[in-house]
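Have a look at this one.
The complex appears here minus one protein chain, its other protein chains still in place.
Presenting subunit A:
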Amino acid sequence: MKNKLLRLTTTLFFFTLLSVDFAFAQGRAISGKVTSKEEGGALPGVSVLVKGTTNGTITNTDGNYQLNVPDNATLVFSFIGFTSQEVAVGNRTTVDVALLPDAKALSEVVVIGYGTQTKRAVTGSVASVGYDKFKDRSFSNVTQALAGELPGVNITQAQGAPGQSPIIRIRGISSITAGTNPLYVVDGLPMENFNLNNINPQDIESVEVLKDASSAAIYGSRGANGVVIITTKLGKVGKTSINASYEFGQQEVTRKIDLMDAQQFVNYYVDAHNNAWTASGPGRLASDPNSVRPTQFRIPEDFVTNPQQFGKGTDWQDVMYRTAPSHNTQLSVSGGTDKTQFLFSGAYLNQEAVLDRNYYKRLSLRTNIKQTISEKIAIGVNLAFTGIYDRTDGTQGKSDVVSLGVQSDPIFPVYNELGNLGFKDPNSTWYRFATYTDLQLWHPYSLTREIAKQNKSFNTMGTAYLEYNIIKDLKFRTSINGNLYNTRYNAYQNKDMKFGYSSALAARGDVNNSFMLNWLTENTLTYDRHFGSHGVTALVGYTAQKQRDEYSSVTAGNFPNDLVQTLNAGTVNGGTSLASEWSMLSYLARVNYNFLDRYFLTGTIRRDGSSRFGTNTKWGYFPSVSAGWLVSDENFLKNVTLINNLKLRASYGVAGNNQIPNYGPIGLLGNQNYVYGNNLANGLNVTNIANQDLKWEKTTQLNFGVDVGLLSNRLNLTAEVYSSTTNDLLLFVPVPDLTGFSTQLTNIGKMRNRGFEFGLNSRNLVGNFNWTTDFNLSVNRNKVLQLGPGNAPIVYTDFVVTVKTEVGQPLSNYYGYVFDGVYKNQAEIDASPHDPTTTPGDPIVRDVNGDGKITEADRTTIGNYQPNFTSGLTNSFSYKGVELSFMLQGSFGGEIANQLIRYNGIWNGGRNAYAEVANYWKSESEPGDGKHFKPTVAPKGLQEKFSSYWVEDGSFVRIKNVRVSYALPSNLLTRLPVKSARIFLNAENVHLFSKYLNYDPENTTYPATTYSPTATSASGIPSGTMLGVDYGSYPVPRIVTLGARFEF
């Protein structure tokens, strides 16, 4: 039986092989050369396919091809950027073809939400990026590869840890309190605050960004921050192609923070204590011994008698960072016939992080299939799974590893003589320093090696759809989307953390779980028809979407030892679970009309109802109109050879922002328990003021655009201007505390963003040697037009840094004193208004209001994060199979509030400081650099207050990316089962030109405002308003990747 089966299989196998041979044997060989009609050069990589079959090939570097074809075959030549051509072979044995460049690629298809459009017909502001733009870039999140590429889309990497998503701001910031992240739409599923790391960039066909409100209006109450549409790949009709690639990367922190070494620190410490001691009373001298000083003025004997013993000391950055490797392996199989198209893909990314013991590992699997069942019906399923294991420390600023490492004193060794981590080890000789409460060490290893941690997250996303052509031109589409996201976090902290932390903490274990299920059903009818010179596409649709989030956590302590680290070994002493939901119903409609394919008009409307809003305001309308005129198609321009494309666009639309806590309008009760005697008594208290009139923010935007193609499309320009106004701002309006609350969530206030965007693409040289330049420039001006009652300014202070939002000004000005250097002597003090506590060596505080006194009224605007303009410049060169490209990115005119000044710029409890602080005022004869005032452990004046001393220039230019790739000539590959092979070298964050004291001016420890689904209210500071404030961020490393890509 078994034998028979085997024989049968073998026979079948051979038969299959034979039939393949047979098929080839039957045809005849033809060959030819493909060139560009315009420039005459050979075109490598052109797909040559026998029509109606999967039989085909690709032209080699010289543009030549060879192929066996059956009789009466028709060949299809296609290549990106060129119009496809069909040629009947007839009796010829040589078929040479000259392809026409695609007329400004106007026929390229752009995804616009609930449908597609040709570029020609686009009337709004849509940026479209295809796979080719980011295929060699080494990022886990596709939007990271778009930073600096798209005018009007500001993408910044706040934290450099692997797997950290960038902050995306499209055309400025349109909200103060509500979330500001754009809406993500992945294969039709709109998701708020979606983590794009869950989509493998290699699976992405295109990314579209809907920038203006008229394009985004089709996403209604969620479109105001712009929309990022991700479309995944589907196989092409033709031969099955197998793609495999492998990349190896090295990551490195190339720009360290310049900190004091041990010798500088010892001087700084001694001076801070002596300055305070001598100022604390008459007759006290810097030479007084510890015995006469109270504790807080004492100085370790080692600092006085033998400071040399510390040498240069330890730069804790060298301890926490390392050169880290990464590996990325990808395999995909795609292809299709007229009836079935498919893509299967799998990828594994294994990335160590530059931070000690941190890593990021991702497995992503995807299958996309579309099947045409009959002439009328097609169905499809996209299914993707992503599993991520990671450990990520150091991204939280203030009290996280990176910030703590930078604050730690350089005098301590990496290991003490007992092999433990710190001077808090009671058995170590270093313990002699523990008497001094103002020596600081948070050893990086105490957090990375003495705490075990892991995040696991699993994302499954699926889409199933059915398309039904009811009659000619009328198509019904129904789909169900689901996204299931689970995370699990485990942590265990060793007892005493081997004495490397500021205190010897007890052992502790934590387990957190979260669950998210989002589902969506969509039903649309599309009617698409031409009536003579009139073309109409109409769409109506209905969607329902719901999400549920659950969260739970358990904490345990009292572990007998560190051997068993699961919670069963300890005593559970804390835990909670939470759940939350939102739902949304929407009706939408769109009509696109064109006349002569030259005049375009689009109108859309969406009606959204959301559970998040008040009973009185559940539903809202979001309309838009837009128009386009392809002037270059007019007769009067037909003969102007200079201009081959000219299009004018105008649009106006309304989009909303719904990103507030799920139960925003409802007055909620929170637990506030009391105890009577020994009996715990539950208590409930109102936690927020109810507001049943709560509704979405509405952004209306007017957009004008012009697209120009010159000199046979060698030069393409796009320029756009826009003005948007956000009304009904969702504000946690400060209310008098007499109400029992500090804020109330209310729709009040207005903000405007106006801007200009310019994009240029120039093919400077074409032919064998190609040189292309892409340039973009974005300018956005943000202005608050109206705020809460009496237009009272909104002031937020977080760890000293104060941001103030007031009418007539951009969002979140830094607000504080102006420091004008350092008083050199008493005469200078006497000659100017000063705080009464001022002594020589203290900062000169500017009397801003000129009243002769230094008071709180002297605080003023001392900067703003928002840049005057941002820009990107990419140059690409190609010669035969070699391509080289480099990209510069710049931001000009913004400021950063360096919150680490609180620790590293000013004496603060014995923390280490920036090296430049060592140039502080020491005496009248040693006045230092005139910027850094004298350190003291007991500051009396305004030294610690937020001031211009904290604000730095945020302008920078970055060599963002350099890439070299080489496609192996096809004649090398003929013996191999390989269709094409490329090797490439890619470098990200190559160099930064910036004066910023910390790692990177793009860093901020305050991400865009988001509301965790389980957040009930948000009376705190919306983190997005602390714009550009950096409290010690994770550096963005330089990443150099070497990779190879093969197609079989």
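Heads up, the rule we're going with is that a residue touches a chain if its C-beta (ideal position, glycine included) is under 8 Å from a C-beta of that chain, and two chains touch if they have at least 3 such contacts; residues count from 1.
Criterion: contacts and distances are computed from a predicted model.
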Per UniProt, the name of the complex member that is left out, chosen from "RagB/SusD family nutrient uptake outer membrane protein", "ABC transporter permease", "NADH-quinone oxidoreductase subunit H" or "L-lactate dehydrogenase complex protein LldG": "RagB/SusD family nutrient uptake outer membrane protein"
Residue in contact with the excluded chain [from A:Phe476, A:Tyr489 or A:Phe877]: A:Phe476
Chain not shown: contacting residue from A:Gly52, A:Pro289 or A:Gly683: A:Gly683
Touching residue (missing chain; options A:Val735, A:Val848 or A:Leu985): A:Val735
Of A:Ala29, A:Val640, A:Leu711 or A:Val795, the one touching the omitted chain in the full complex: A:Val795
Touching residues on subunit A - with respect to the absent chain: 294-296, 424, 426, 431-432, 434-435, 437-438, 468, 470-471, 474, 476, 478, 502-506, 508, 521, 523, 525, 542, 544, 546, 555, 557, 573-574, 577-585, 609-611, 618, 662-663, 666-670, 672-687, 689-690, 733-742, 744, 789, 792-793, 795, 797, 800, 856, 909, 937-940, 944-945, 1014, 1016
